[in-house]
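All protein chains but one are shown at their positions in the complex.
The first chain written gets the first letter, and so on, giving A, B and C; residue counts start at 1 in each chain.
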Amino acid sequence: MKKRGKGFAVGFYPIGLSGGGDPSQAIIKMKPDGTADLTIGSVDIGQGCRTVLAQIAAEELGIGYEQVNVHNTDTDTGPFCMGSFASRVTYIAGNAVINAAKEVKEVLLKSVCANLNASPEELEVARGIIRVKADPDRCISIPDAVGKATFADGVPVVGRGASMKPPSGGDPETGACEPCYTMSYAAVYAEVDVDTETGVVDVLKLICVYDAGRVINPALAEGQAEGGAAMGLGAALMENRIPDYPKMTYSPESFYEYMIPTAMDVPPLEIGFIEIPSDGGPYGARAIGEMSANAQAPAIVNAIHDAVGIWMTSMPATPEKVLRALREKDAA
Amino acid sequence: MPVLELKVNGNDCQVLVEHTTSLLEVLREKLMILSPKMGCNTGDCGACSVILDGMLVHSCITPAMVASGKEVITLEGISASGELHPLQKAFQDNHATQCGFCTPGMIMAAKALLDENPKPTEPQIKKALSGNLCRCTGYKKIVESVMAASADNPASGS
Amino acid sequence: MALEVVGKRALKYDGMSHITGQSRYVDDILIPGTLTVKAFRSPVHKGRMKSIDTSKAENMPGVAGVITYRDVPHNAYGMEPDQPVLVEKDIRYKGEPIAAVAAINEKVAYAALDRIVVDIEEEEPVFDPLKAMEPDAPKVRPEGNVYMFGSEPFKKVYIGDIDEGFRKADHIIEETYFYPDMEHSALETQVSLAVPEAMGKLTIYTVSQARNFHLGMLAGILKLGGDALQCECINEWSGKTRSSWRGKTGMNRVRLEGYAVGGGFGGKNELHADHITALLALKTARPCKWRWTREEELLYSTHRGPWYVTIKDGVMNDGRIIARYVKSIHDGGAYIGFNAYAAGKFSYFVNGPYYVPNLRCEGYCVFTNKPVASTMRGFAVAPGTFAVEVQMHKIAEKLGMDPWELRFKNAILKGDQLVTRQVMKDPSLVETMQALAKRAGVTLPDHLMRMTSESNQRI
Partner (left out) sequence: MTNSDFFAARDIHEACTRLSQSGKEAHILAGGTDLMVAINRRRLFPHKLIYIGQSGMDAIEVKDGHLVIGAAATHTAVIQSKAVKDHAGLLVDACCSIGSKAIRNIGTIGGNICNASPAADAATALLALGAEVKLVSAHGERAIALKDFFTGPGETVLQPDELLKEIILPLTKGDSRWGWLKVGQRKADVIGIATAAVSLRLEHGTCRDVRIALGAVAPTPLFAAKASAMLEGRTADESLISEVAQAAADETSPIDDARGSAWYRKQICGVLVKRILTAATK
């Protein structure tokens, strides 16, 4: 009948196109009321890159999140971004935004330093003001500073930023190269029930822990992790575009044939982050998008083994494949 | 061509349709009500979910003529007063949207549930939403949002 | 300075528009006069198109335009441009676009497809990558069914000496794993709306995840900037001199505009519809919209190609993995797409998060008569993660060792090299596993809980 098993698996995932050479760029301009327009080329596919990049811009500029508009509408206005793939946007576009904000701050500090009787290096930007680090009472509000730069100095308060890992082609003999900035880490724990007569695997619980470095927005990071867990579950148990592989006999033609998990299929999920800063990511961020969907399948397969002693080396572990493996084990 | 008369989000509408036209096509292409989405056109994903005379339906496989004389509510119609529906607010506060494509149908499915059962349990919510696929969220924050909306609004209705 | 905004649960930028149904996706953009596009796709898995006659479709009332390969200025695209926009002669997968029509509505568009006459000589397809690798297999492509990485039929990466490692090892553990073909299943299918603008420019409303990438490809296909396109240049990833993936001029003639995107997961990293709607918009001088059906999406869009991963590990009695050989076979479908890149990415990270001093990976990328494989969440690493992580449990079972202990023993630590010789500066597997164990209620022995990635003290 039903047998319980526990398993776990880990994994890591690189940030950015493997081999580098994938730039992201950002432009920030300030309006005279101290609000900002952040223009990027990165596409928001639902993961929330506009949210995260607006948070980074706001943090750097010392203004509120709601004060940042994000524009990523089209390729004429937006600066270059290689794309929203390879778990790269938070890290690479995030650094581009930081660099753009730095340039904005340079313009502003240069404009107001005389008013504050200090050199630009002696100033800092925080909570809507520019102030002298050593004497925080000597300060000017960001709207006033942008106003001065715009209307008194007549300079545009604009910053540009880019971030890119230079291409790393690799040694033709050994393949040695530096393919990525750094890695994110995943560890997933699964508990399953295996029905020994039908082969049905019931995943009871998934606990997923990630080191995504500094988490820029915990709610969005959880969302990625939860969606990744569901996709990993689908990969482990049901999803297959070519069920009769390698024959193309039964290619699914609708969502009634290609199964993805429903709300009923996703077990209770527990998501945790440890935040070990990365070397070079914005505020120590790593990535979360893709690595969140990888370790569930092996964790579930290892749990199935713990339950009934079979190795499901071929995914997905459909009821039929599990039952066949159980029968083979019994026969052996 | 048959004439279809129906009420959508409180407005009386008259449209010419073919006998095989789906309700989704009428909503999107004739009435320009765009929150119901076409995700599969086979009734499997739920992105087109609307409420027809109090019943949740997949508008893509509901023949438009079947809605004759009936009332359709779409996501646009649940905050007509200008205030967010408790479910909308809960979806926002609980970060339940990612790409947003399933969201209109998901909220309508949740509304149909709460209209019938103002205090559903978590398994009841999951069952009620199981015809609405979401590839982004893993459903957790969606289910939490429905729980939150039902807790805040004991007599949740439109 | 304490962080003020970063680290906060800021509400999603587009959350309010999602929950009120106001988010506009490409299919929600309604422009009067827009034509509906449908594609005539290959009915066979493999074949040779001897002739195509679209005149009956063109002459139908309500049909504004029909395109075939003759209408494509540069009929090749991709990372190493090898994929035709529309089939000229060789059909390499079932569903491959052969022609496309733009008509006043869907009904007319479908009726027009029924009037396109093609003469196809069907040929024997090959679906199994293992069969495709055999010398007498039907050829998916004239140059052979195995992608050549320079002079070798696989992507090779190695460090140390695996033969030496296997000699010293106390145990050899070998297994082959299979990772299936998956569909991204974003709820929004491929949609494209191309709108001719003044001065011969074009705006394309796109679901692309990578607009600038696709802008370059489209500039190459459409040749709107003149002829000086598709120069030979160093391919950034393969390091080989080949045609570039991007056109060299004309990027100011096309504007890719994106609205809300209904999910990607890697399924919108390849051109699916934008090139064809663009060609039809240019031909008809009217807005053209193409929304793929779910059936098209499942059968003919890009997908995660299946992988066979064979791992042979040389392991010591104390659990140290001292040698690993990995052979992967990636079923890439009919074209190169991102497949060669994928073989590289797979091999770079085939260590898993473990230190293995002697490692060699040979990554094959095989052509079969299937739609081209492409990127999908966890791209090229997910199959390796699956194989390596089940392998780790198998090793633990064989040694009678706790699988946690085995992973801590081999964990990548600060300063360790991967097979690429890239030095890990900030690894955190140890800490991630410790956190998981705590959450899962697994009590690990003190010596494991005391470990740190930073100290590089192997147990």
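Heads up, the rule we're going with is that a contact is a pair of C-beta atoms (placed from the backbone, for glycine too) under 8 Å apart; a residue touches a chain by one contact, two chains touch by 3 or more.
Every value quoted in this text rests on a predicted model; they were computed, and no experiment measured them.
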Which residue of A:E178, A:E226 or A:D265 touches the chain not shown here: A:D265
Touching residue (missing chain; options B:L6, B:C60, B:L114 or B:C134): B:C60
Among B:N11, B:S68 or B:T121, the residue in touch with the chain that has been omitted: B:S68
Touch residues of subunit A, complete complex, unshown partner: 197-200, 237-238, 243-244, 250, 252-254, 256-257, 259, 261-265, 318-320, 323-324
Touch list for subunit B against the chain that is not drawn: 1-2, 18-20, 22, 41-44, 46, 49, 52, 55-58, 60-63, 65-66, 68, 109, 112-113, 127-128, 130-132
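Following the convention adopted for this analysis, only the chains that are shown with their structure count from here on.
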Of B-C and A-C, whichever chain pair has more C-beta contact pairs: A-C
Distance between chain centroids, defined by C-alpha means - subunit A, subunit C (Å): 18
Overlap residues in subunit C, where contacts from two or more other chains coincide: 9, 11-12, 14, 185, 260-265, 294
Set of subunit A residues in contact with two or more other chains: 45-46, 48, 219-220, 228, 231, 254-255, 260
Subunit B contact footprint on subunit C (complex, rising order): 9, 11-12, 14-25, 27-28, 30, 184-189, 260-265, 291, 293-294
Contact footprint of subunit A on subunit B as seen in their complex: 39-40, 42, 44-45, 95, 97-101, 125-127, 129-143
Residue ranges of subunit A in contact with subunit C within the complex: 7-14, 17-19, 21, 41, 43-46, 48, 50-51, 54-56, 58-59, 62, 64-65, 70, 72-76, 78, 80-86, 124, 126-127, 167, 169-170, 172, 174-180, 182-183, 185-189, 207, 209-211, 214-220, 228, 231, 234-235, 239-242, 245-248, 251-255, 257-258, 260, 270, 272, 274, 276-279, 283, 289-291, 293-295, 297-299, 301-302, 305, 311-316
